[in-house]
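The complex appears here without one of its protein chains, the remainder shown in place.
In order of appearance the chains are A, B, C and D, and numbering begins at 1 in each one.
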Amino acid sequence: MKLWKYILIRVLLVIPTLLVLLSVVFIVLRMIGDPITAMVGMKAPPNVIASLREEAGLNKPLYEQYIDYLYNLFTGNFGTTMAVDHRPVLDVIMDRFPATLELTIAAFIVSVLIGMLTGIMGGWKRGKLDASVRIYSIVSYALFIPWFGLLLQLVFGVYLRILPTGGMADAGLAPPRYTGIYVLDSLIAGNLDMFISSLKHLILPALTLGIVLSGVYTRLLRNNMIDILGQEFILAYRARGISDSKILLHSIKNAFIPVLTMMGLQFAILLTGAILTETTFSWPGLGTMIVERIQYTDYTAVQGAVVFFAIFVAIVNVIVDIIYAFLDPRISY
Amino acid sequence: MNKAISRGILAVVVVIIIVVAAVAAYLILNQPSPQQQVQKTLVIGVTDKISDLDTASAYDFFTWEVLNNIMAGLVTYKPGTADLELALASSYEIKDNGTTYIFTLKDNLKFSDGRPLTAQDFVRSINRAVAINAPEGPEWLITSFVKNVTAPDNKTVVFHLFQPVSYFLALLATPPYFPINPAYKPNAVDSDQTAGGAGAYRITKWVRDQELDLEANPYFYNGTPKVSKVIIKFYSDATALRAALQSGEINIAWRTLNPVDISNLKSNPNFNVIQAPSAFIRYLIFNTEMSPVNNVKVRQALAAAINRTDIVNRVFSGTVVPLYSLIPIGMWSYSPVFKKYGDGNLTYAEQLLQQAGYSSSNKLQIDLWYTPSHYGSTEANLAQVLKEQWESTGMVSVTLRSAEWSTYLKQAANGTMMISLFGWYPDYLDPDDYTSPFLDASANTWTGSHYNNTQVNQLLFQARGLTDINQRTSIYQNVQNILANDVPFIPLIQGQLSIVVAKGITGVVLGPDMLLRYWLIGFSS
Amino acid sequence: MSGEELLKIKELKVHYYTAKGIVKAVDNVSLELRKNQFLSIVGESGCGKSTLAHAIPRLVRPPGKIVSGNIFFENKDLLSLSDEDIRKIRGHRIGFVFQDPFTSLDPLERVGDQISEVLIEHLKIEKKDAKERAMELLNEVGLTEDRYNYYPHQLSGGQRQRVAIAIAIALRPSLLIADEPTTALDVMVQSMIMDLLQSLIKKGMSIFFITHDIALASERSDEIAIMYAGKIVEQGQTSRIIAEPMHPYTQGLMAATPDIWERKNVTSIPGNPPDLANPPKGCRFHERCRFAMEICKEKEPPLISLKGRKVACWLYSDENGRDN
Amino acid sequence: MKPASHGLFSRLISRLSKRFAGWRTAFMISGLSIVLSFIFIAIAAPILTPYDPTKGSYNVLLPPSAEHPLGTDSLGRDLLSRILYGTRTILIILALSTALSISIGLPIGLISGFYKGALDRVLSFVMDSIYAFPSLLLAIVIALMLGPSPLNTAISIAFVYVPTYFRMIRGQTLSIKSQLFVEAAIASGTRTRTILIKHIMPNLLPTLVVIFSINAADTILTEAGLSFLGYSVVPPTPDWGYDLYMGRYYLLSGYWWLSFFPGLMVVLLSLGFALIGEALGDIYNPRK
Partner (left out) sequence: MKMEEIIRAEGLKKYFPVEQSFLERIRGGNLFVRAVDGVSLTINKGETFALVGESGSGKTTMGKLMLKLLDPTDGRILFNNQDITFLKGERLRRMRKYMQMIYQDPYASLNPRMKIIDIISEPLIEHEICDGDEARRQAKGMLERIGLIPSENFANKYPHQLSGGQRQRIAIARAMILKPSFVVADEPVSMIDVSLRISILELLENFRKELNTAMMFITHDISVASIIAKRMGVMYLGKLVELGLLEDIVNTPAHPYTIALLSSIPSIKTKIKGIKIKGEIPDPKNPPSGCRFHPRCPFATEKCRVEEPPLIDLGKGHFSACHYAPEIMQKARNGFFA
C-alpha cells in the first residue's frame, strides 16, 4: 500500500480522536461554574441573565448543547470571549498561539539536541560518561519548571544581567506581525536588533523547557542505543569490518526511530511544560492565556483554547506518525 | 535514501549547533544596552491589558487611560484634581432647567491623522456606541442620561437629557462620549482599530498583549507632549514588571506592582515611588440570615477582632490604607464609623462573643470565602490573616474556602457564602455609589447579605432626591452609623495608587480619576 | 591431505566476568584449520563454541574477554593487531555468518545496501560499482537481483541467511566463520544453506562451522572438533571420529542423536552440563561419564594424539601420558 | 517468616544484591533514602519543628537564622515548618491519587487487555486520546471544576494518570497473556479468575512498581504545577507549589528563600522517585 493512502487514513483517524477529546472537554467544562454569571458580573438583573442564557443556548438540554458545540467547532466558530475584550475566541487564540509555537519549537530543538547528544554519547561510550548522562537524565526529569526557570532568571537575568527574564522582546523591538513568531518576523522585517532581542528573550524559556524535557530523550536514546548496540546486527557490522563511525550512524538511526514515536507523546508533555514555562517567563502564549482566562472564568475562551490544544496535539501526532512511517520501512501501512 | 536522511539529520544538527553557538557568542560579546535605546522614548510597563481600542466597548480603567491619551472629549479633568475643564469645547451653556447642554467646539480641531474633526463626529461616535450596545459595555453612561445628541452646525454639539443630571459634565469626560476617527467600523466593535481620536498621542504600532507604541499627535489641541515617543509594554505578571523596571527596560512601572515590590523600591535610590489614594475599597459581606453570623453580636465581635493595620502591613506591605467605612476616605460624608470597634480589639471581641454564647470550649465555627485570583495574588494572604486574627480571640474557628470568580459571584447572589471577601470600584464618584448597592435592600441582592433595614432604605431614597450636599452628608453619616451597628458588611481597606518611576522622570500626576496622562511626563535634563 | 595452514589457535582462553563469577567459556583451546577445509565445532548449548567463533575476529563482547593465547591467521597474530588492523581483516579476510538471520541484518537498511556497504568500506569503490557487484553476489547465493531493494523484514529466514552469506563472502575472505547458521531455519532450508556453504570450499574458502548437531557436522565437514564445557575433547577427521568415537562424550552425543535410517537404541547422557562459572575439578565430563575413574575427578586429561585424532580422556592416556 | 515474603520483595532484594554492581544500586539507595526521609519528615513534622505552619506572626520576611533556619514568609510563618508540613500535603495527595488511578486504571487495563474485543478498542482509543493531551491543562480544568482540596486535587491528578496506568497495564497484560504460561494455564483448564489473579496479576506487579515510581515523580511535579497555578489546596495548608508561587512575588525584593526552598523540595522528592524508577526499570528490564 502506498504511503499517501496511509497518510489519508491516519488523517481520517484524527476525527474520532478529536471527537473523544472534544467530548472530554465538553463534559469537564460544562461542570464548571455558570459562564453567564461570570460574563455579566455582579450587577446584572435576573431577566438579563435569563435572556443571555437563552442566547448562549445554555437552557437547552445537554445533548442539544453538545450537538451545537460540535457543530460550532466543526464550522470553525469558537465563540466570543466572555470577559475583558469580547473578541472572537479564535482571534484571541491566534494572537497567542504563535508565541506558544515559537517557544515549543525552540524548546523542542533544545531538548532533542541535548537529548540526542547526551543520549548517544552515554549509550555509545558507557563508563563514567554514561553514569553522568544517566544522572543528567534523571535530574532534568525531576526539575520543576517554575523553580528551574526562576533559578535561570536569577542567574542570567538578575545577577549576570545578560538575558531578559520575561516577555518576548525589548520595548520598541517587537517585530511587525507576519507570522507572530518573533524570531521569524524579525528576520522577515530584516531588522537585526529585533531579531537579537527576540532571540535573547527566547533563550531562557527555551532552555528551561528544553532542558527539562531533554532528560526523557536522553534516557530513551541512551537505552535505545544500548539496546541497539547490544543487538546482533551491530556485531554483524563489526564482523564485516565496518568502521565505528558508520556503525554509530547506523545505531543512531535505529535508536532514533522509537524516539520519534515518543515525540508525538512527548508533545503533550511539551505543552504541559509550556503552560508552566510561559507563566514563569511571562511568555504571552496560549498557556498564559488559558491561565488568565481561567481567572476571569472566561468560559468560551478556556473552552476554545483547550479545544485548540486538542486539535494541535492531534495534528502533531499525525505528522509524527507519518514521519515515522516514512522513516521506518518495517511499518506496514 | 535513508542514508541520505541520516546524513541530512546530522548536517542539520551540526548547522543548528553552529548557529546557536554563533548567536550566543554574538549576544554575549555584543551587549546592546537597553538604556541607550530608550533615551528619547518613554517606556511604561503595565500588567493590565488593553481590552479593546473601541470606545463603544472598552470599559476598564486601564483601557480608559489609554483612550484618554489617544483621544479627547469635550471636557476633561484638570490633571491631579477632580475639577473639570474644557478640552475640545471652547464654551458651553446649560438650558431648559439643566436638560439641554450646548457645546461650542474649539477652532481647527483635527483627528490625529489630520482629518478635520467636526460636531458631526461627536454625534456619530456617541450614536455609534449606543447602536452597537456592546455586551458589558459602557453605553449605559450615555443611554441612562441622554435622550439625544445633535449637531446643528460643524461647531456645535447639543445634548438633550431625560432629566437634570448634576454630574453630566463628569460623564462627558468618559470615553463613550469621545469623538473617534471615521476609520472605526460604523456598525461593529472594532477592537484593534488604531486610528484613535484627537488625543495627545497616536498609535504607531499595536501588538496585542505585547506593546503599544505611541507618538505625539502633531494636531493635538493642547500643545506638544513632553516626550514624543511612548511605548506601553504589557507584562503578564507583577514580578516580570518589576524585573523589567530593574533591568532598565521600562522607565515607569504602572499598574500593578506587588505591594512588597512597591515598599521595597521605596528604599531604592534609583527609583521614585509616587502614591495617591484610589477609590477602590475592600470589605467583607455577611449573609445576615445564615447562622451563626445572623447574630449581630457575632458580626460585631468579628468586626472588633479585625486588625486593619496588621492587614495593611502584612498583606499589602503598607501600600493601602485602613478603611472604617464603606465610603472611601476623602469623599465627602466619609465617617470612620467602624473605629468604635477598635483594631484588633480582642477584649471587646471576646466580650461580645461571650454575650453571644461562645467560649474557648464552645467555639464559633465560621466559613470565610475568598476568590483566589480576581483580586490579585494577595487575596489568599488576606483571607489567611483574617483567619489568624479571628482565631486569636481563642473563641473562633475559621474554615477558609475559595471559588473562582464566576462561581463566587453566583454563590454570593444565592447567599450560600457565610462570610465573603469582595471589592468595589466605583462607577461614579458619589457616596451613593458606596451605599445604595450595599445597603438598599432593592439593590443589594447581588451581595447575598439579605440585609434589609427599612430605615436605611428610606434614608438612601431620600438622599438620592436631594441636591443639597449638606443635607445629603448628614443622611449618609446617619446611614454609616447604622451600618456600623448592624455590621452586614465590614470595610477593611482602601486602595492606593502606586507608580514607580526611574530617577529622572518628571511630570507624573495622579488624580482621583486614576488615569495617567502620558503627555505630561518627561525626562529631567 | 594436508593443505596449507590458514588458522591456528593456540591455548586460547576467553572468560566472561559476570556477577556470578568468572565463566571460562573457552578454556585453553588449540585448533588448526587448513585452506579449503570445512571444520565443524560440535557442542551443546553453553559449551563455549560460539564464544570460540567470536573470539577469532575478536568479536567477544564485554563482559567477555580474551584472556590469553594466540590466534594466527594468514601468518598474523590477530590478538596483537591494532583495532584498525583487525577491522580491516574482518569482513575482508574473515567472513562471519551469525546464527539468527532475523537479528543479524540491520532492519532499516535495504539488504542490497548492506552488501554494498561492506564492499565500499573495504575496497573504497564507487557506490554504483558496489551495487553491481552486490547484485552478482545476490545471484551467487541464489537470490534474484530484485531483492537488492528489499528490507530484511520482507525476506524469509532462508533468504536472509543467504543475504548474510552474500555479505560475508563479498570480499572473498579466505575464512568463513558460520555460527550455527541454520539453527533458526527449517530442515529443508538448512539443507540448501549447507549446500551453499559447501560450495564455497570450491571457491577457495575455508569454513569454520559451529553446530550442536553432530549429524549435520558429520554429513558436511571434513574435520570435527567436539567441545564440552569450554574445552576441545576430541578432534579429528570426520570419517574417523564417526566410525570410532573415542571420547565418552562423543560416544554419548552420537548415541543421543536419533537417525531415521538406522534402527538404534538412542540414549541420553545422564546429568546436566556443568556450570562454567564453577566447573568440576579434573575432567569436566567425569560427573556424567560411564567410565569415570578416580583420576578423572582429580586431574584434567591432556589432549593427546591417537588414532588419527586428538582426544582428551584418561581412558587413552595414563597419568604420565604424553602431554601434547 | 511468612511465605508471602518470598514474593516480590524478596525477589527484588535478591535481584538487587545479585546485580549489586553498577549504578542502579546507587540510584536505588539514593532514591529510597530521599523518599524514606521525606516520609519520615511527614510523620515526624511536629517533632522536628516547634512552629505552627499556619500561624503567622509579626516577624515577617525574616532571612534564614538560627531561630528560623529557612527564614519566615510574608505572613511571618516559619518557612521550615511550612516545608516540613508541606511534605504531608504532597504525600497525601500522591497516595490518594495513586490509589485512585491504580484502582481505576488497573482493573480496566487488565480487562481491556485480557478480553480484547470492542470494549478494549473503545477504551484504548479514549485513553490514548486523553493520554496525548497536556496533562496539566486537563488537571487544571478538573481541579477548577471540583474546587481546591487535597482529595479534589488527587482526583484531578488521578484522572490524568488513569490513562498512563491503563496503557501500561493493558500493554503488559497483552504481553503476559500472549506468553506461553498463560496459554498453558488455559490449556490445562485453569479458571479465568485464577489466571487473572495468579498468573497475570503477579507478573504485572513489577511493571506496576516501575510505573508507580515514575508516575510518582510526575505526580509530584503535576501537583506542584497545579498549586503553583493556584488550583490545589486552600491556604493556609502548607503546600510547596503554592509557597513557591507566593514566594516568587518576593523574589526580586531579595526574599529568595521564600521560593527557593519550596521549589527545591519539589525537585528533591520528584528526584527520589525518579531515581527509584530508573533503578527499578533497570532491574526489571536489564540491559547488557
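The criterion applied here is as follows: contacts are C-beta pairs under 8 Å (C-beta built on N, C-alpha and C of every residue); 3 or more make two chains touch, one makes a residue touch a chain.
Since the structure is predicted, the reported quantities are computational estimates derived from the model, not experimental observations.
Here one chain is not drawn; of D:Ala66, D:Ala118 or D:Leu180, the residue touching it is D:Leu180. If you put the missing chain back, the residues of chain D touching it would be 6-7, 179-191, 194, 198-199, 202-203. Residues of chain C in touch with the missing chain: 44-45, 156, 158-159, 186-192, 195, 212-216, 218-220, 242, 252-254, 256-262, 266-270, 272-273.
Everything below uses one rule, namely that only the chains that are shown with their structure count from here on.
Number of steps on the shortest path from chain A to chain B, with steps defined by chain touch: 1. Between A-C and A-D, more C-beta contact pairs join the chains of A-D. The chain occupying the central position, as judged from C-alpha centroids, is A. Chain C has its Cα centroid 54 Å from the Cα centroid of chain A. Distance from the chain A centre to the chain D centre is 23 Å, each centre being the mean of its Cα atoms. Listed for chain A are residues 32, 158, 253, 279, 294, 329, each touching two or more other chains.
Counting only residues that touch two or more partner chains, chain D has 144, 245, 248, 251-252, 288. Listing the residues of chain D that touch chain B in their complex gives 54-56, 58, 60-61, 74-76, 144, 147-148, 230, 234-236, 245-246, 248-255. Here chain D touches chain A in the complex through residues 23, 27, 125-126, 128-138, 140-142, 144-145, 217, 221, 224-225, 228-229, 244-245, 248, 251-252, 256, 259-260, 263-264, 266-268, 270-271, 273-275, 278, 287-288, going by the rule given at the top. On the side of chain B, the complex with chain A involves touching residues 2, 5-7, 9-10, 13, 16-17, 23-24, 26-28, 31-32, 34, 37-38, 41, 43, 49, 51-52, 57, 60, 134-136, 189, 191, 205, 207-211, 213, 231, 233-237, 239-240, 243-244, 246-247, 249-250, 373-374, 403-407, 409-410, 412-413, 437, 446.
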